[in-house]
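The other protein chains are all here in position, but one chain of the complex has been omitted.
Going in written order, the chains are labelled A, B and C, and every chain counts its residues from 1.
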Amino acid sequence: MQLLQTKPIKWLLLVLAWLFIGIVLVLPVGLVLVQAFASGWHTYLTTISSLVTLQAINLTVTATLISIVFNLVFGVSAAWLIAFYDFPGKRLLNALIDLPFSVSPVIAGLIFILTFGRGGWLAPLFSAIHVQIVFAPPAIFLTTVFVTFPFVAREVIPVLEAKGREEEQTAALLGASFSQILWQITFPAIKAPVAGGLVLATARALGEFGAVAVVSGNIQGKTLTLSLLVQNLYNDFKFNEAFAVATILLGSTILVVLLKQRLLKN
Amino acid sequence: MYWQKSKWWWRLGIGLLLLGAYIGLYQLRLAQAAPTSGSGATVTLTNVSYDSTREFYQAYNQNFQKYWQRKSGEKVAVAISNGGSGKQANTVIEGNQADVVTLALAPDITSIQQAGLLKANWQQRYPDNAAPYTSTVVFLVRKGNPQQIRDWPDLLKPAVNIVTPNPKTSGGARWNYLAAWAYASKKYHSTEKARQFVRKLYQNVTVLDSGSRDATTTFAENGQGNVLLTWENEAKLVCQQHPGEYEIITPSISIKAEPSVAVVDSVVAQRNTATVAQAYIQHLYSVKAQKIAAQNFYRPTNQKVAQAYRKEFPALQLVTINDPLFGGWAKVQKQHFANGGIFDQIYGGG
Amino acid sequence: MYIEFKGITKQFQQRQVLNDINFGVKEGSITALLGPSGSGKTTILRILAGLETATKGSVSVAGQVVDELAPQARGIGFGFQNYALFRYLTVYENIAFGLKTQHWPATKIKQRVTELLALTELTALAQHYPQQLSGGQKQRVAFARAIAPHPKVLLLDEPFAALDTQIRRELRSWLKQLIHRVGITSIFVTHDHEEAIETADEIVVINQGAIEQIGAPTTIYNQPTSLFVAQFIGHSSQLLSPNLQGFKLPVRQSFKAYIRPEQVQVFRQNEQPPTTGTLERAFVVNTTFSGAVVSVALKWHGQALMANRSPLQAPLHHGEAVLIFIQQALIFTDGKSELQRNLQPAAAYAL
């Protein structure tokens, strides 16, 4: 053990660690920044303030907000259900909540095409009411919700289970209503995991590519998210523009990481 | 809990400021994007196109907006979607609400027609088989042409690494494949020899991307391979982006690539956009639009315009899809590209 | 009877958790449900509170059958083992919680909470959060919170289990006084017989889902009616058919005798026994000093017997032959118990 604490070994391991992180993490991120400004500030600013970019931001932010709201409502109620009650099929429910984690993004897109596409189950229903799902914004929202599905529930369930039900039972015995228990007793205890889960869901929703790529029709201004815009610009030989748009995503990523660190400290 | 109260207000203020700035900018861009004057609501058209037409349609859309407003007083905004031609056709079949489709090859539009979204006579509704501009397949090599590639047989040299998209997934790439087939057939007059020729050619392919744009990126930006087998317009675009770095080699025989266009009848009927969609396609044949096509490296079908740009587009022997050698798309699709077809036979084994 | 359990039976997954439980609780009294863990005592409490339902039987409170009533409507204050204080509310808010949910007017709430804070000596801690409190303080908050809305019945599940020994002692007598002062009918669950004996007015001993004995602490302690109670409550030495002098022993029949250590007097050979009766001879195996008493392990006719002796008396040596006098023994024959005193004249005995 002392051997591993000696100076030379420590420095060797440290250098190795930094080298690895430098090559696989720092350089790619640095490259995004360098390439984004390679054709000058003017190109950068024009790109990130162009209508197409702004529309992509709109769509991405909308999809993220929808996922966040869904995650909040679903995550908290699933955690409430699983932590506070006993019912048959609880393990199955747990497994189903985790399912979207273990699925490739491409498959996530595929299942929505199979469900809502022209040959899909629900196609007759939605075409009858003239609502377009796939290759339209609703599919982007649905897949984003799908890939972020378990985040809040996963963070909150263990915290609630560890906390136990006694406080809530006591409150119920004292005649408290659902909302009184939720807001005064339970919510203060799960604020941190809820926030943590939402941060993770935000990150995933902002950056999701594979699943969205499957269900988006790639229509500029309509179904192009930021990630897809990066890909489109890249395919357009507009590399510096692609990296410029990527900096928006990179910026939000760094914000998310800092937020997460902050939450962990509290 | 996480922030002190006073800091909260600061953050909220900055956040609101950013949001305000964003909304302002967004409104500004929206206003800029809208056609300048005139009243009445804006009609939106969605044009689902393939990879290589981005630059062309960006220019054409502006021209059409002005033209249409002058003609009808109506404002029109065109949203464009780009991607692999076959994939784009699928999204339309699956419900992508395209008013017009401008794809790389007729069968992709035919598959939309087979799904019942447009009428069977779509190819007769516009001149030149509903292909307002054409192109052909050429070789793009690195400056100085180090491998000395002059014509098709040079591609079979062992040291040559070809980059080209996959004809199974990319419509555009079918033209590439057929160009090679056309050359070999015309040269050797034997299906078997043509088959061997093309097999050898595809054995030299190092990167088989899914779309034509992916292949171009792989070759030009990422430095893979010695030669890119691609459309003339795509090759010219690369030369324009990277002046002095690449050379275009025009082979002796190639194919006449005919990207097809059509109005999607069921969508325009539902969205009530038939008139403007038809005008959008019809206007592609105007002199102005033909010039824009030529400027974006597509060969115009209008003879006068073609004459004016003839220096840009070297003459070569062009085989069409309706040549007896191929006998039209229906036959070609079945013979070459169906599962277990010739392409699978020569490439499937690796 | 204020609270009445009638034929309560509970089955869970083929297992008999409770079997025909019948007992009553007097108004204003403190009853302890005493038994080992897994005996079903907590289930009885939870059935009364409405947290669980009985398979058969019925419970009534103040003459009203509560089986169909929602837990909230039964007028019950419940204290969980870990107190379950609302950790994100202050002491004041904790106590006021049940009043707010019942829409008491604000002035009344303030008045009641202030009164309870004073009663439980928590006034200074009103604005503290639960994690800032000691175990004893938490228990007091839980108590105040439970009785705040004037429930008919107070139920406490292992109220002292999470406390240190010292605080536990203090809190027991404090709680007993307070409950009597407030006059609320209370039931608590415990596995600790000392706790039950010191705190309760009446003890219900439960084993394997059935009632073993009901009675006042002294009765339970001195006159257990079953082997289980005799073994479970207090310490006693168990002897098999000993030849006890001065007792009416069953003839030609094996029996068991339970003798509590405080009923055995030990004398050294040179000490003057303050009795005229027959003394038995025994040998000292071990002595343990535990503050108030010296507990002495003896060997008597080949059987182990425990005795207490005052630390003020001369110390005993290992292997030393001593004289003993047994004042009282519990004789079990055929499942019947009989408490007997030594018929010989006993000495004034002070320990």
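Please note the rule applied: a contact is a pair of C-beta atoms (placed from the backbone, for glycine too) under 8 Å apart; a residue touches a chain by one contact, two chains touch by 3 or more.
The definition used in the following text is that contacts and distances are computed from a predicted model.
Student: Among "Molybdopterin synthase catalytic subunit", "Probable glycine dehydrogenase (decarboxylating) subunit 1", "Sulfate transport system permease protein CysT" or "Hydrogenase maturation factor", find the name that the UniProt record gives to the complex chain excluded from display.
Tutor: Matching "Molybdopterin synthase catalytic subunit", "Probable glycine dehydrogenase (decarboxylating) subunit 1", "Sulfate transport system permease protein CysT" or "Hydrogenase maturation factor" to the record, the invisible chain is "Sulfate transport system permease protein CysT".
Student: Among the options A:Leu142, A:Val156, A:Leu198 or A:Ile219, which residue touches the chain absent from this view?
Tutor: Once the missing chain is taken into account, the touching residue is A:Leu142.
Student: Hey, which of A:Leu45, A:Leu96 or A:Val131 is the one touching the hidden chain?
Tutor: Selected residue, touching the omitted chain: A:Leu96.
Student: Any idea which of A:Ala63, A:Ile113, A:Ala136 or A:Val194 touches the chain not displayed?
Tutor: A:Ile113
Student: Among B:Asp51, B:Glu74, B:Asp99 or B:Asp214, exactly one should touch the missing chain; which is it?
Tutor: Missing-chain contact among the listed residues: B:Asp214.
Student: Can you list where chain C touches the absent chain?
Tutor: Residues of chain C in touch with the missing chain: 12, 17, 42-43, 46, 50-53, 71.
Student: Touching the missing chain, which residues of chain B?
Tutor: 84, 86-87, 89-90, 93, 111, 166, 168-169, 206-210, 214, 218, 221-224, 347-348, 350
Student: On chain A, where is the contact patch with the chain that was removed from view?
Tutor: Within chain A, the residues that touch the unshown chain are 1-5, 10, 13-14, 16-18, 20-21, 23-29, 31-32, 35, 70, 73-74, 77-78, 80-81, 84-87, 93, 96-97, 99-100, 102-107, 109-115, 119-122, 142, 145-146, 149, 165, 168-169, 172-173, 176-178, 181-182, 200, 203-204, 206-210, 213-214, 226-228, 230-231, 234, 239, 242-243, 246, 249-250, 253-254, 256-258, 260-261.
The rule is simple: only the chains that are shown with their structure count from here on.
Student: Express in whole angstrom the distance between the two chain centres, defined as the mean CA positions of chain A and chain B.
Tutor: 34
Student: Would you pick out the residues of chain C that each touch at least 2 other chains?
Tutor: none
Student: Give the residues of chain A that touch two or more other chains, as numbers and ranges in rising order.
Tutor: none
Student: Which of the residues in chain A end up touching chain C in this complex?
Tutor: 164, 166-167, 169-177, 180, 184-185, 188-189
Student: Where on chain B does chain A make contact in their complex?
Tutor: 1-2, 22, 25-26, 29-30, 32-33, 46, 48, 51, 54, 79-83, 88, 91, 93-97, 115, 211, 213-214, 216-217, 220-221, 237-238, 241, 270
Student: Mind listing the chain A positions that touch chain B in their complex?
Tutor: So the residues of chain A touching chain B come out as 49-51, 54, 57-58, 113, 117-118, 123, 127, 130, 132-136, 191, 195, 217-223, 232, 234-237, 239, 262-263, 266.
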